[in-house]
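The following block contains the structure, expressed as structure tokens.
Rather than the whole complex, this shows some of its chains in their spots.
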Amino acid sequence: MSRPIDIQELVAEVIDHSNGATSVFVGTVRSTNEGKEVLMIEYSAYEAMAAKEIEQIVDEAADKYHVRHIALEHRLGELAIGEASIAIVTAHERRAPAIDAMRYVIEEVKRRAPIWKLEHYADGSRNWVNAGTGQAK
Amino acid sequence: MTVTVLFFASYAECLGIKSMSLEIGDRGTVGDVVRAVSGLSGASALPPSPLIAVNRSYARATDVLSNGDEIAFIPPVAGG
């Protein structure tokens, strides 16, 4: 979780000659959020539960869309602007299930995985993303 | 019986603690733990019904606990 995400490596995990479609989602740290200039984001998690929840989400996507090939990586710790915090790769014979499964996994990870972001801004302030507002990204 | 209570992110910051041991009565519930925590210094910053996980799964206030359970207070998540 502490080294940069290698997308090619994740894609390689799902390679199978029966697949005709690979779908990838990469979440990266944005330079601005709600009008404030972001310096970096500190990601933290309830690690044991996050791992369990993510495993369950992947299993659900596999069942729901019959997608056997799903790879996911989520980083924790301090991430700079432009760095990838999450990458999801799905592959399937056809494109619709690959894209649907990818979308399901990112939506559910954002909804359920116990992971938090502490944004540090250029003006010296910091903010727990979503805390208080309960507003989903 | 004894349960472990975990706090994360903004909750850990408000309360100034990351975990505690809590002694509760037999057939104590998630709600009992939430009430006990609401008496802690800094707990006013927590919502009245925070999201709770018991042994790494989301739980309800009425769920009955067992000795040794791990109860986690989950702030609004922001992964991805």
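Note that the chains take the letters A and B in the order they are written out, and that residue 1 is the start of every chain.
The rule is simple: a contact is a pair of C-beta atoms (placed from the backbone, for glycine too) under 8 Å apart; a residue touches a chain by one contact, two chains touch by 3 or more.
Bear in mind that the values here come from a model prediction, so they are computed numbers and not experimental data.
Only one copy of each distinct protein chain is displayed, but the complete assembly has the stoichiometry A x2, B x2.
The working rule: only the chains that are shown with their structure count from here on.
Chain B contributes residues 6, 8-10, 13, 53, 56-58, 72, 74-80 to its touches with chain A in the complex.
Note for the complex: chain A touches chain B at residues 27, 43-46, 48-50, 52-53, 74, 85-86, 106, 109-118, 128-134, 137.
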